[in-house]
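Of the protein chains in this complex, all but one are displayed in their positions.
Chain lettering (A and B) follows the sequence in which the chains are written, and residue indices restart at 1 in each chain.
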Amino acid sequence: MKIITLLTDFSLKDGYVAQIKGIISSITDARIIDITHDITPHNIREAAFILKNTVPYYPVGTVHMAVVDPGVGTDRKGLIITTKSQILVGPDNGILLPAARLLGDLTVYEIKNEEYMLKNVSNTFHGRDIFAPVSAHIVNGVSFEKIGEKTDKFADLDFGEPNISKKNITGKVIYFDHFGNIITNINGKQVKEVLDYNKKIKLCINNKQKEAVFVKSYGFAKKGQILATIGSSNYLEISINQDNAAEKLGLKDGDEIKILFN
Amino acid sequence: MKIITLLTDFSLKDGYVAQIKGIISSITDARIIDITHDITPHNIREAAFILKNTVPYYPVGTVHMAVVDPGVGTDRKGLIITTKSQILVGPDNGILLPAARLLGDLTVYEIKNEEYMLKNVSNTFHGRDIFAPVSAHIVNGVSFEKIGEKTDKFADLDFGEPNISKKNITGKVIYFDHFGNIITNINGKQVKEVLDYNKKIKLCINNKQKEAVFVKSYGFAKKGQILATIGSSNYLEISINQDNAAEKLGLKDGDEIKILFN
Partner (left out) sequence: MKIITLLTDFSLKDGYVAQIKGIISSITDARIIDITHDITPHNIREAAFILKNTVPYYPVGTVHMAVVDPGVGTDRKGLIITTKSQILVGPDNGILLPAARLLGDLTVYEIKNEEYMLKNVSNTFHGRDIFAPVSAHIVNGVSFEKIGEKTDKFADLDFGEPNISKKNITGKVIYFDHFGNIITNINGKQVKEVLDYNKKIKLCINNKQKEAVFVKSYGFAKKGQILATIGSSNYLEISINQDNAAEKLGLKDGDEIKILFN
């Protein structure tokens, strides 16, 4: 089965995503799956984080189109990135890079050939006029070389590295999910090497210490208790059982979190 | 046509639902239809109500996966429920039961066989790691006995029974829809036996009486007027024509509503 996924900050409200799906459906019968269209407007990092976490669950040959594009209409490039198993399409602002590196063996093409774009490309909506038809032609088997040219100049983006020792861990907030879970850049596997489940820990947040517990899953903390757990994407998360940790703890994107446990 | 529906409190924002769709699309080409992902976080009753109202409109053989799962990662069971015509998959917390009883002839299986789960099951996201692949294998025709074992121990959930006489009706609020319509547990068919359209009624809400009218549809009341009508799922609804009754009348889930008409 051929699949194209879509990830944008367009929201579903305005019909922009439906215009994209009309274009794609005019070119290919590939299944179209929404990753999300609720990215905070213009937030490239948020989009890159969600794309990276989602691609591992898709079959070989899937084409992922990701468009958060404050530079649309200027001279920023459009990219196709091929990897070991899947293909990524979107603007050259770093949005595709964390996912591409995770998939491995990347080759980057700049989109060039107007033959694979809409006839009248607008200045404000390349998601519809360039990236959608390009994605559809790729999933139909048109070769990358026909659509673009190899390049080794492109914008990059990463989420930084945490500091993990036998006494404490320092990382930073990279995402808040819909439940209010606070997701950090701290790798869960490394945490498990230094910390046991059900151990009491201290969180240093904005120069204040808070009691918490490191648990296997949310339900092992008391209702309302602050907890740390390894989330489903293998990052350490700070949560409150059946409550909204993001609201209660007052953290923001990029804030440092220090965890003391010895 | 094979169909899998999805009903969760994950929202579309975070890409969690897209991870589920990636897993399902790797196993089956069944059509995937979203019932909703906007359930109030952790609200099992709300999810159970929407699932029950939606299943009657789906064809024989549809697999409905419903996951609102505050107990994920603890020892709560995962269930498959077969009925006369369709199959339900989700956690053992009552979410599936109102729909299952409506469909009739239920048999309940506890999900057991790890062969039909993802290789590394996380502690926080069984929607993706267990329920999604199980649903996909079921729609592909794998037998229930291969995936699970019959059980007669499972959590139940219901919406209570209203009290209907020739002078008044007493029920309770079970849901607020997006238009602000207040949906009660009062069966519409029974209401029609005791009450005629266009009859003036009194609503007792929070110890106050309000004038209202029982009408065939919203448009038969004046703009701004309080009305009772039989909604599309055959429950008595309290509404305000072209306004938001939930906001204006200040009711909450579980509140009693008494209707006087003689």
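Note that a contact is a pair of C-beta atoms (placed from the backbone, for glycine too) under 8 Å apart; a residue touches a chain by one contact, two chains touch by 3 or more.
The structure displayed is predicted, hence computed values, not measured ones.
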item	value
Contact with the hidden chain (one of B:Lys150, B:Lys199 or B:Lys216)	B:Lys216
Per the touch definition above, residue among A:Ser26, A:Asn140, A:Asn163 or A:Asn262 touching the missing chain	A:Ser26
Chain A residues touching the omitted chain (full complex)	10-16, 18-23, 25-26, 29, 32, 41-42, 70-74, 122-125, 128-129
Touching residues on chain B - with respect to the absent chain	1, 3, 5, 7, 31, 33-39, 50-51, 53-54, 57-59, 62, 175, 177-179, 216-220, 229-232, 242
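By definition in this document, only the chains that are shown with their structure count from here on.
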item	value
Between chain B and chain A, distance of the C-alpha-averaged centres to the nearest whole Å	31
